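Only a single protein chain was left out; the remaining protein chains are all shown in position.
Going in written order, the chains are labelled A and B, and every chain counts its residues from 1.
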Amino acid sequence: MVDQTLLRIENLSVCFPVSAGLFRRSHQAVRAINNLSLSLHKNECLSIVGESGCGKSTLALTILGLQKPTQGSISFDGKPITGAEQPGRMQRARMAQMVFQDPYASLNPRQTIYSALAVPLRLHGLCNQGEVEDRIAATLKMVGLKPEQAKRFPHEFSGGQRQRIGIARALILNPKIIVLDEPVSALDVSIRAQIINLLLELKAQLDLSYIMISHDLSVVEHMSDRIAVMYFGQIVEEGPWQSIFANPVHPYTRRLLAAIPDPFMIIRQEDMTRKDMQPPPLSGFSYYPEEIGTHDVYQSPPATEFLPVGDDHRVRFIAR
Amino acid sequence: MSAPPLLEIKNLHIDMRSGQERLNVVENVSFSIGAGETFGLVGESGCGKSITALSLIGLLNRPLSVGQGEILFKGQNLLKMNGSELRRLRGNRISMIFQEPMTALNPLATVGRQIAEMFVLHQGSTWHEAERKAIAALAQVQVPAPDKRVKNYPHQMSGGMRQRVMIAIALACHPDLLIADEPTTALDVTVQAEILKLMQELCDQRGTSVLMISHDLGVIAKMCRRVGIMYAGHLVEERAVADLFRHPAHPYTHGLLASLPVLGQRTLDERKPLQEIEGIVPSIAAFPTGCRFEPRCTRATPICRDTVPGPSILGDGSFVRCYHHG
């Protein structure tokens, strides 16, 4: 079988030194990502689910090369992109791009759409002057905008249209991977479906791979092929979307699933909570529900093992 | 239907002045909340749900102002009250929780003092007495070690803890009505679940009515019995929650529910593209003259463009504003 892995993250740790005291010597470091391993396959949507402070944003920045890893490595298509052999920022830009959460803050208010898309094209010399215009028009059409809208400024667009522009910007260099940081959570509810459909169409059409950061589990279920649940800088459970939703094993995953207020679920089973339907949690997990938020972010987590519990479905247990 | 409702809003209009123009930000909104009832107000950003809530406690700022209508609280028209009467009501009989507890709390005072202030202000307690009550209030919102936590400043607490403090302040004087404007939007889902449960328990216990404002239909389904859907300044549908999700009547509600990815849907069925609502939410300056959903509506006919549909009664007090509901 051909290796389907596009991006491989191995034993990645990211620590931020904390400056404290008069002389600003850092004695401690916040451990944002702890020894994390994860891989992204070709043409899949991998969702990273977790709550604020779990390190998912740091992970995204590290993949995009905006944050240096403290330890560990990331490789793209078999070639390392961190450490001594890392490629320049130009090459890196053509590997992965990002779609941001807030469509209002992610577009430069003083730049027309045309110039926001043309500058990166010229910078990378991907096509000659005559082709720039065609390429921009084609990309705008692809995300559902009209080419003649390119000479406008961002404030002339609605939130949904701005998010389309953000997607166009992420596509303009033809990257293989797109990191989606909560791509619909800042949008109006009636606009979300348009963007979700667009992202799924583009993925099929352009053979893209997505890493989606989200806490909205209904969107995650709809879009993902695989899901990784992140807690305290580690992946605590990882597997195909069917396994995660049908058979969540880790107590944190279960807790997340139980916390989602899904309107249809609530109406359908008014007094039957999903917790009752599941077997009680197994012992030996690296997370205890009563300890939520009390982890010491300065310490390494206890030693754990990532063990398979099913087909491609792995869960983190405390090491014996 | 015998006892008068706690809060009754009749034909509320809210205007925004922009130069020479007067824009109808909220038009002809009517609904009522009974004693002990939790009423949900749902809508997208800019639909007027938050300013409707602010108008209830007289906190609209220029360029916004109430154009016409009545807001009856226990039979008294709030719009006719003067500043000091309103102040006596605010925080005492009607209180409010905001989305971001960090900006709603005073960063320079301990949380204990901020809770105690309510007792001093509205119940005439002495500071000494009020501080004792503040500890009890914190205990009620299930903050661990309340006797120590009262000495904390807001920045020393987590988001969830701060929202609990906000609830303690809001419920300190056992108000009749609690207005919660997106109370859990800034919180993580597991914390959101805890806060919603806490609000539900406390309000049930005390018989407090709640006006719950959210864009999250899940939160509304969990908390409310009845719900109003707002779109571009109109209250387009008011229903019992269960009916709304089973048989949405307004095309907007219908489209909204069909556009949501539903948990479990993909397991039962293959993944299908989500149903989209075409177009964009109109901006305040360019509201259509007739039904404001008309430009995006699949059922629209010429009459929708010209005249705003009146409420069609659907039974048990619910209504929909649409010529082609069903």
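Here, a residue touches a chain if its C-beta (ideal position, glycine included) is under 8 Å from a C-beta of that chain, and two chains touch if they have at least 3 such contacts.
The rule is simple: contacts and distances are computed from a predicted model.
Missing from the rendering is one chain, named in UniProt as "Peptide ABC transporter permease" (options: "Peptide ABC transporter permease", "Hydrogenase maturation factor", "3-isopropylmalate dehydratase" or "Cbb3-type cytochrome c oxidase subunit"). The undisplayed chain touches these shown chains across the complete complex, A. The hidden chain makes contact, of the residues A:A96, A:A150 or A:V249, with A:A96.
Of the candidate positions A:N11, A:N108 or A:N174, contact with the hidden chain is made by A:N108. Contact with the chain that does not appear here is found for just one residue of A:P120, A:G144, A:P240 or A:G310, A:P120. In the full complex, chain A touches the omitted chain through residues 64-66, 89-90, 92-94, 96-98, 100-102, 105-111, 116, 119-120, 123-124, 153, 155-156, 166, 169, 173.
Following the convention adopted for this analysis, only the chains that are shown with their structure count from here on.
In the complex of the two chains, the chain A residues touching chain B come out as 51-52, 158-161, 188-194, 196-197, 200-201, 215, 217-219, 221-223, 241-242, 245-246, 255-256, 258-267, 292-293.
Interface residues of chain B, counted against chain A in their complex, comprise 44-45, 158, 188-193, 196, 215-222, 241-242, 245-246, 252, 255-257, 259-267, 271, 273-277, 280-281, 283.
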